[in-house]
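This view holds just a subset of the chains, kept in their places.
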Amino acid sequence: MRHLMSPLDFSVEEVAQLLDLARDIEASPEKYAHICDGKKLATIFYEPSTRTRLSFEAAMMNLGGNVLGFSSAASSSASKGESVADTIRMISCYADICAIRHPKEGAPMVASMHSSIPVINAGDGGHQHPTQTLTDLMTIRSLKGRLDNITIGLCGDLKFGRTVHSLINALVRYENVKFILISPEELKLPGYVREDVIKKNGYEYKEVERLEEVMPELDILYMTRVQQERFFNEEDYVRMKDFYILDNAKMSLARPDMLVLHPLPRVNEIAVEVDADPRAVYFKQVQYGVYVRMALILTLLELKG
Amino acid sequence: MRHLMSPLDFSVEEVAQLLDLARDIEASPEKYAHICDGKKLATIFYEPSTRTRLSFEAAMMNLGGNVLGFSSAASSSASKGESVADTIRMISCYADICAIRHPKEGAPMVASMHSSIPVINAGDGGHQHPTQTLTDLMTIRSLKGRLDNITIGLCGDLKFGRTVHSLINALVRYENVKFILISPEELKLPGYVREDVIKKNGYEYKEVERLEEVMPELDILYMTRVQQERFFNEEDYVRMKDFYILDNAKMSLARPDMLVLHPLPRVNEIAVEVDADPRAVYFKQVQYGVYVRMALILTLLELKG
């Protein structure tokens, strides 16, 4: 039995198979509409995340399966002092597969060690969020046609941004990827990613402070939210949050085939006017997220289309 | 693609078609039991409303469909600052149709403007609650046999009562409806409904302070709750809340075929002893609400029985 804790749990070949399956699901959803009839997904969310939870639930329902679970710790037995290990043993009696989100790093790993059903990490604190990364990969591959030979700009909060670290780790398995790191000094990519992941693996990168100056080079622009809760004081947040706002003026500097991705939710880091630009694919990304999760559920349950 | 924002979105003919469909669903539910197989309804409730949410969910399940969503803003991405426009774009990737409830007037309208799936307004503040109105119309038509030629008493909080305003707007499209407005001075029907809707359209009405004096005239008595949160001070609430309580003594003054409706939940404005009276149809009204919502889902999804 297999779990998904990190996007690196799958080899490059396995990622390719997963994305191929997701593409086939996109092309022929009716083939998969009853493949999980009688199966149940448990969504065990110790902190709310509507987007991720509903994406998993839509995915399971698209496969014909059912969903049960809880959407916040308040309505769970965690409030009675139960351990994650005991909770997953209980959930193993109720469902065939489980997606777990937890504010503590490593909680999904603990769950997977005591589970008798496949466990998917649906986000553990600032640590991993592998289905977001798989979604990003599918979006790039589907709309760009490739995962290698790309120049990707990563913009915003690169210090705390879990999705950015995770995406970098996933992309250094493909050839000739160039990273442009766009952030204020205070939110630069940490050394353990810049040095140990990008540089050590022999990939090219550069760090810049202004989005405008690199727009023309990019194949992909990956925008991220500057989360207020990551800041220690209000003043710093207010000063920096608007530094890296994407608008039509900046978009006019980019290539006609550049793609803008965003893990969402966005607050104001992408102006609403950009939504109408065909290069803005962050809502398509949401749809790809459903296909990837469908493919993942099938893969972990070892079901064929 | 069509949305439902206000009960007036449907013409009189379309309302008749919808209620005909609801009646056929009531008569032959098995014909409709699989018509939404593989479809998903999203219930996006930014404020809790068990009655409305579960009515929509039961409706979709009765049609063979699935349901996903959230039941309060706390467990949604709204708490991360996401706009309704972005949320509905996400939901459009997850579901085939959406029912949205929001404390702010106009939020469902904003959602409908950015949605790629049909959006149903399931209540927006004090503004509109169209499926309640359609439920009221079905209840009257089913049990009274007609929507024209009726004398309807509207009792309680006519000032803030959204369902009352909405029902009046819906009824002034039928012939010879007479309105009896029963409320304390402080909670009288606002001029923009009394003058601009009832009077301007040439309908008869009268305003009274005592329920007893008009009971014998009524074909329909529409009771409403006096909501504590609508009052500015506790004292006013306590003084007025019991003025308009319906009990068996008052019921004895009414015609044998008068019907009592109530949008529910009731607190104490209808004494429990009245429940046993066959003229009390407020629980039947709940059941009609399910049929109407089933008909509405089918209509907006353009599915036939």
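Points worth noting:
Read from first to last, the chains carry the letters A and B; within each, the first residue is number 1.
Simple rule for what comes next: a contact is a pair of C-beta atoms (placed from the backbone, for glycine too) under 8 Å apart; a residue touches a chain by one contact, two chains touch by 3 or more.
All figures in this text were calculated on a predicted structure; none of them were measured in a lab.
All protein chains share one sequence; of the complete assembly in this entry, 2 are displayed, while the total copy number is 3.
Methods note: only the chains that are shown with their structure count from here on.
A rotation of 120° superposes the C-alpha trace of chain A on that of chain B, rounded to the nearest 5. Each chain gets a centre from the mean of its Cα atoms; for chain A and chain B, those two points are 40 Å apart. Residues 33, 48-51, 54-55, 57-58, 61-62, 64, 67, 71-72, 264-267, 272, 283, 286-287, 289-290 of chain A are the ones that touch chain B when the two sit in their complex. By the touch rule above, chain B contacts chain A in their complex via residues 38, 40, 42, 66, 68-70, 74-77, 79-82, 85-87, 89-91, 93-95.
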